[in-house]
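Structure, as structure tokens:
With one protein chain held back, the other chains of the complex are shown just where they sit.
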Amino acid sequence: MMSLLASVLEATFVITLVLVILLIAYGLSVRATRAVMRSSEEKRRPFACGELLRPSETGVPDASMYWAIWRKLFRSLYNTLRDKIHTGVLSDWLFWMIIFMAVLVIALVVMMVWAY
Amino acid sequence: MGLLELLFEAVVYPGVLFLSVAVWLTQWYYRKVCAHMQNRMGPSHTGPFGILQPIADYLKLFFKEDVSTEGSSPRLAVILLSVAIGSVVVLALMLPIAPRPIAAEYDIMLAAYLLVWPTIALALVGVLTPNPFSTIGTSRLFSMTLAYEVAFVASILTPVVLAGSLYGAGYSLYRSCLEAWRLWSDPRTVVPMALSLISALLSLQCKLLTKPFDIPDAETEIVAGPFTEYSGFKLALILGLHDAEIVVGSLLITMLFFGGFVPFAWLPWYVALIITAVEYLVVVAIITWIRAITGRFRVDQALVLFWKYVLPMAAIALIISVVMPGIPWP
Partner (left out) sequence: MDSTIIAQMAALQPFLAIASAFVLPLLGLVVKERALWESFTLTIVTANFCLSALLVYNLYTSFTQPLIYAFGAWPPPIGIVYEVDRASALMGLLITGLVLTATVFSLSYMRHDTGLQYYYTLLLGLEAGMLGCVYTGDAFNLFVMLEVMSISSYGLVAFRRHIPEAVEAAIKYAMVGAIATTVYFIALIFAYGTFGTLNMADLALKLRGSTLPVTGPPLGNVFLGSAIFLALVFWSFSLKAAIVPNHFWLPDAYPAAPSPFAALSSGIAVKVAIFVMIRYLFTIFGGAPLAIPIVQALNYALIALGVASAIVGSTLILLQRDIKRLIAYGTILNMGYIAMGMGLGNQSGLTAALFHLVNHGIGKSLLFMAAGAIIHVAGTRDLDELAGVGKKMPLTSTAFLIGALALAGAPPLNGFMSKLLLFTAYLETGWLAPLVVVIVITSVLALMGYFKAFYHVYARQPVRDISLIKEAPRSMVAPLLVLAGLCIVLGLIAPLFVDGVISPAVSSLFDHQGYASAAQTFAQTIFRGGR
């Protein structure tokens, strides 16, 4: 068996090979369909089920992407993370830092008692 | 391994040519099985029993005009889809069906990454066209990736971890396929293997975007999702990628969980090959059966299903497989 990183490079070689083959096939397909192509503006517009769609409306706003994740699946996790922990108030940050320090000190004491 | 050998394997067997034939025959098989389950006939005109139908479909797409929407990047889409098909070919080269496979210690994580690439390619291809349907399809696709990808990786990690600790397979996909079938006969490992087999099948169902998980491709909701604006050769590439995923995914489950032809190496080679083909067709039939009898989930229903049931099952199997070899058994 070869080294892991060498097998990644082999995989890259195979992928490049397949890429070349399919690009050649794409070129052949374009050549074969050249006779069929008729230039027309209407069929090149984005498909909107017959409605008028301005280019600025074709994008999806940021809040609608992945809505299923933060509104349904991880809803409680995100509510806790966003509203209770990451408030942005400096004294809350210091609270978490002190908690961490306290946990470290307690773990230290426990470990030393156990090691002795 | 020499470069020429790799070239031959990538192009002929088990590379592009072999996968093309496998895609053709598998597509015909599952279309026929799905049709008969739904009281239809399936392909019957082209060739005896309609066996040439998939070839006819791909040829039609090859000769159809490839309309590229204004504002899209057609060449980038072709490159991305070809890279995805290439990663599926590499996965086929990592299984024992290849005479000299691409194998290394811990290459299971490379396999996990290669399994993700087709989804990334489909997602990128979706946003490259300026259509809100495509973008929403892509966002649904990514949301579902979060669900099934973790479950799939965890469920194929289980036999790999078990084979690694019990039979010294070194976390390599190839070596694990050679040893993992023995795990069924050991009473300690039957439970994690069964759990991970079930979760692997369900995750594969979701990965292939077949019902009940064809959410990004939901016809009545978002036209065709990421594939709305594609026609001609690019659509052929998308469908070819989908079918190649079916072939290689089912082959992966057959080889990893059932061993393929390895347990039957003592039989003459054609008998072992027939048994492997039967196992493979059974796996495809299970996927087709689930596809034929279910409707479609909503995206949050699918996510909750995976995170509540399938992922804990895979995680429990993985934890058992990690903890179990350490316990001193009598």
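By written order: A and B. Residues from 1 in each chain.
Here is the rule we go by: a contact is a pair of C-beta atoms (placed from the backbone, for glycine too) under 8 Å apart; a residue touches a chain by one contact, two chains touch by 3 or more.
Only a predicted model underlies this, so the values are computations on that prediction, with no experimental measurement involved.
*Asks:* Considering all chains of the complex, which shown ones does the missing chain contact?
*Replies:* Per the touch rule above, the missing chain touches A, B.
*Asks:* Which of B:Gly2, B:Pro48, B:Gly168 or B:Gly326 touches the chain that is not shown?
*Replies:* Among B:Gly2, B:Pro48, B:Gly168 or B:Gly326, only B:Gly326 touches the chain that is not shown.
*Asks:* With the missing chain put back, which residues of chain A would touch it? List them for me.
*Replies:* Touching the missing chain: residues 3-6, 8-9, 11-12, 55-56, 58-63, 65-66, 69-70, 74, 77-78, 81-82, 86, 88, 90, 92-94, 96-97, 99-101, 104-105, 107-108, 111-112, 114-115.
*Asks:* If the hidden chain were put back, which residues of chain B would touch it?
*Replies:* 71, 105-106, 108-110, 112-114, 116, 120, 123-124, 127-128, 130, 135, 138, 142, 145-146, 149-150, 153-154, 157, 161, 164-165, 171, 315, 318-319, 322-323, 326
Here is the rule we use: only the chains that are shown with their structure count from here on.
*Asks:* Mind checking the centre-to-centre distance between chain A and chain B? Centres are C-alpha means, answer in whole Å.
*Replies:* Measuring from centre to centre gives 21 Å for this pair.
*Asks:* Which chain A residues qualify as touching chain B in the complex?
*Replies:* 1-4, 6-8, 10-11, 13-19, 21-23, 25-26, 29-30, 32-33, 36-37, 43-49, 53, 55, 57-60, 64-69, 71-73
*Asks:* Taking the complex as given, what residues does chain B use to touch chain A?
*Replies:* Contact set of chain B toward chain A: 1, 3, 6-7, 10-11, 15-16, 62-71, 78-79, 81-83, 85-87, 89-90, 93, 102-107, 110, 114, 129-133, 135-136, 139-140, 142-143, 146, 170, 172, 175, 223, 228-229, 232-233, 237, 299-300, 303-304, 307.
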